[in-house]
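Can you read through this structure? Questions will come right after.
Just one protein chain is left out here, and the rest sit where they should.
Naming follows writing order (A, B and C), and every chain is counted from residue 1.
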Amino acid sequence: MDLVATILVDGLIYAGWLFIVSVGLTLVFGVLNILNIAHGSLYAIGAYASATLVGIYFANGGDAIPWGSYAALILAAVLVALVVGPILERGLLRFFYGRDEVLNVLVTYAVFLILEDVMKLIWGVNPYFVYEPYTLLGDVEIGPLFYVGYDFAVIAAAIIVGLGVWLTLNRTRMGKVVLAVIHDSEMSQTMGVNVPRIYLGAFMAGTFLAALGGALTAPMISVTPGLGVNVIIVAFAVVIIGGLGSVPGAAIGALMVGISRAASVHLLPEAELFIIYFVMAVVLMFRPEGLFAKTQARKI
Amino acid sequence: MTLKLENVEVTIQAAPILRGVSFEMQAAERMGLVGRNGAGKTTVMRTITGLATLAGGKVFWDGTDISAMSPRDRAMLGFGYMPEDRRLVPDLTVEENMLLPAWVNPDIDGARGLAFVYDLMPELTKMSARKSLLLSGGQQKMVALGRALIAGRRLLLLDEPFEGVAPALAKRISEVITSLRSEGLAVLIAQSELSHSMELLQRECVIERGEIVKVSTVGQDTAAQPVG
Amino acid sequence: MTTKTKIGGAFAALTLAAGLATPAAAQDDTFKIGVITFLSGQAAESFGVPALNGGKVLIDMLNQGGQLPAPYTQKGFGGMTIEVVEVDEAGGATKQVQEFRNLVQREEVDAVVGYVSSGNCLAIAPVADELKAFTILYDCGTPRVFETGSFDYVFRTAAHATMDNVSLARYLKARDFPVESFAGLNQDYAWGQDSWADFKGSMAQIYPDAEEKTALFPKFGAGQYGTEISALLRERASLVHSSNWGGDLQGFLLQATARGLHERSQLVLAAGDHVIPQLQDKMPDGIFLGARGVNGLAAKARGGELAELTDTLWNAYEAEYEAFPVQAPFRMWQALLGLKTAVEKAMAENGGKKPNDEELAAAMEGLAWDAPSGRIEMALAGGHQAIQPNAIGTTKWNEAEGRMELVDVEYFAARCVNPPEGTTSQEWLAAGFPGAQCD
Partner (left out) sequence: MTRSLTLSAAAAFVLLALGALVLPDWAMFLFAMALAKGLVCLGIVGMMRGGLVSFGQGLYYCLGAYTATLVANTFGVSDIFLLTVLSTGVCLAVGLAFGPLLASYRGIFFAMLSLALSMVLYGSLSKMSFIGGTDGLNIAAPTFLGWAPEGRALQTALYLYVAVMVVIAGTLMRIYFDSEQGLIALAARDNELRVEYLGASVRNVNTYSYVFGAVLGGIGGTIAVLALGHVDPEFAFWTTSGEFVFVAILAGYLSVPSVFVAAIILEMVRSFSNLYFPNTWQLALGIFLLIVIVVLPDGLGSLVRRRKGDAT
């Protein structure tokens, strides 16, 4: 297999992962206007939850039907969304709606600090492993290289998530109401939209996507403290490149970062660390609000 | 008496915007709210929709104090609001923009409302499937009016409906509002000049620097009524 | 003016609060040590917490007295009860310097034992000297601490990281492993960069014909190595070197073995032993790895004179934490046993009083003592930097007993894999290990 193809495959795999971890961030920003630093913690909680749940699954005779562990992974993300989402949104974030964006970044930074220790209190510092789902799909041989089937499952998951979010927003009534709230939450209220419920729903959806990112990653890593710190910075970069609040933007941002990173690792490993900021700086230089900033209706 | 504002005070960033505004509107009454830019017209509108926070005073609807009611619950009472800057959802089509209030309020019959609006403004039929992003400012104004009409079964709040609109279109909008006379809903129109709506209004309030300085029956300039 | 006075009032109150928060006076029958290690963040799991746990086990045994074999039979430190103040090492060097000052000046600890991160070690050393506070760096790896500075009150009781990679290269040679080319994957920060440079330098001496292939430096804590593994698979190097640790190493091993990298290239890990208890049989057989000293499984396998000391601590640790001790507790043990030896030596010289910082530093300089990891000698940097023996082994899963073993272990004398006094590690590597004393 030639180098270009390798770069594309590697780039796509990474982009799939990047998209899943960033799309929830952009959705939450779009609806709630909060750039959620704690998104990284939600990712980590998702990873811990899935490690725990899959562990329980195999401890209780899951070996007979190993495929069930995928259901356990997704269930973990759903549980995190159902439990942590409302606690954070109803219990804290709703008091800060309409406040300064940057102040809200600090609020979520505080949440991030708190959750880091809360995770430590719940799960301790020892690593958790759930490698079964990772090896279940076997190997895929592409030219001289082996890939793990699971990697392609992550790409598939990213496509499903992307299409799911896009179709929900653009093809369902509820999604269109959400679009209205994204564009103008104040005006939506005067039309009778239950904005608090939309906020809660969107935050839970964002939490689900963050947790899903963690849950899907858990089988290929060891789940340890400090997992969320790095995720948040790359997710930030992706959504800034794509345009805050834009789902297609997150997809394009993830692809750009994923492929340029893969190219860098293969061709110029020294530059890997910068590539993400480089792409971001170039995009912002020409499009100060990212590639797909929120569309504005004409004023005249 | 349908809508009543009593000594309404609104402060934005320590600056008093409304200072003891009081007036009443009857069901099916059409009233103008006239004042220069910055006099507080839009803030009065926002007070009625619930978007502005009261620093003092009360708002009543059908005799009930709704001062603490959320904008959403007020929308459910049948308030329709057309803001000066239209504020359509750019990614949605013309029809979707107008149907949005019906989607979230089970009391509204979307199909009937739509039929009513298309009947009033047939030109909207042609552009019903276009994204509102692609409309001209004047066209957006008509869509925003249509949306307010579908949402507003009891009270219509129109903020500068003629501002920045070509004369021909302004005339058309004026006609549309005039044709509402038979619908039996209260209409409050905020504007800086009365030229387009003289014939359709019954009364006007003049607002200056956040205070109502005069309430008069249109055409009877001399007979200023006491405010209360 | 009103603003100024109100704020001034607040400021004065803060000043007063700071002034009043005086510490409890240090007592003569206790010896108070500040222990700084990672309690949160990525290094907590692999180093910080196991080291602290190891320290607790040892200190409990010392405070009870008579639990350890000679020469560690005396209770506590010279009869004094050991008291510990814990501080989390996470949060960056700035925070650590502040906390160090607080420990010394506010908590008035008698000695500080700490620091996994090389950056923190570099930052702390000059401050320790400024405050004349006796300090033991127990874990950090960078040779720079004493190669670019000299400190009177600072001691490092573990060998620096050069030893790890020299030992790896010597192990390959000792086992006649053919190396045509080698590639690397290391974390993108000083530890990973230095480790790769040391390995490269050692290979240049021992395998001068081997070709150096790609050197990858994924971000610290990256977790995802798919692209890097593709690049390494394409390279088909005979060896892939990694000094990764903790979650980064576990993630890399899981992903690399799933894609068969270990079948295409020999994996050599500079500090890989500490992931064995977690990975168990997910750690493939046949990996060459070190433990930054004769630590963990290599110490257990060594036996010999130190077996009793090693087994006592090993068993106590295993009983308490249900996992066997890996490298981090071993380094904490050698630090604390060294401190105990120094305290007792100083007391023997000053007539049995609790030694002050000067006396401790004098006692520690050039000291040598036995630890579960072997004989520790403060042989470098004018008696401030330890050297210790090292071991490299090959992983082999024991199916019958369900545990990982280290086979084909080679032990290297301290003076075989550490530079002699007066030479920096870089010079020593570049010159082809002059003065190395290998058996």
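Keep this in mind: a residue touches a chain if its C-beta (ideal position, glycine included) is under 8 Å from a C-beta of that chain, and two chains touch if they have at least 3 such contacts.
For clarity, every value in this text was computed on a predicted model and none was experimentally measured.
Hidden chain, full complex: it touches shown chains A, C. Annotation: of C:Tyr189, C:Phe324 or C:Trp397, C:Tyr189 touches the absent chain (contact as defined above). If you put the hidden chain back, the residue from C:Gly66, C:Pro126, C:Pro178 or C:Gly422 that touches it is C:Pro126.
Of the candidate positions C:Lys32, C:Lys56, C:Arg144 or C:Lys213, contact with the unshown chain belongs to C:Arg144.
Across the interface with the omitted chain, chain A contributes residues 35, 92, 95-96, 99-103, 105-107, 109-114, 116-118, 120-121, 233, 236-237, 240, 244, 270, 273-274, 277, 280-281, 284, 288-289. Touch with the hidden chain on the side of chain C covers residues 1-8, 10-12, 14-19, 21-22, 39-40, 85-88, 91-95, 97-99, 101-102, 104-107, 118-119, 122-123, 125-127, 130, 142, 144, 148-149, 188-191, 193-194, 197.
One rule holds for everything that comes next: only the chains that are shown with their structure count from here on.
C-beta contact counts were set side by side for A-C and A-B; A-C has more. The mean-CA centres of chain B and chain C are about 73 angstrom from one another, to the nearest whole unit.
Look at where the CA atoms of chain A average out and do the same for chain C: the two points lie 36 Å apart. A straight line joining the Cα centres of chain A and chain B is 42 Å long.
Remark: chain B residues 49-51, 70-72, 74-76, 79, 81, 83, 85-92, 96, 100-101, 103-105, 132-133, 135-137, 140, 147, 151, 164 touch chain A in the complex.
Taken in their complex, chain C has these residues touching chain A: 39-42, 44-45, 48-49, 188, 214-224, 226-228, 230-231, 233-234, 246-247, 250-251, 254-255, 258-260, 275, 278-279, 282. Interface residues of chain A, counted against chain B in their complex, comprise 170, 173, 176-177, 179-180, 183-184, 186-195, 295-300.
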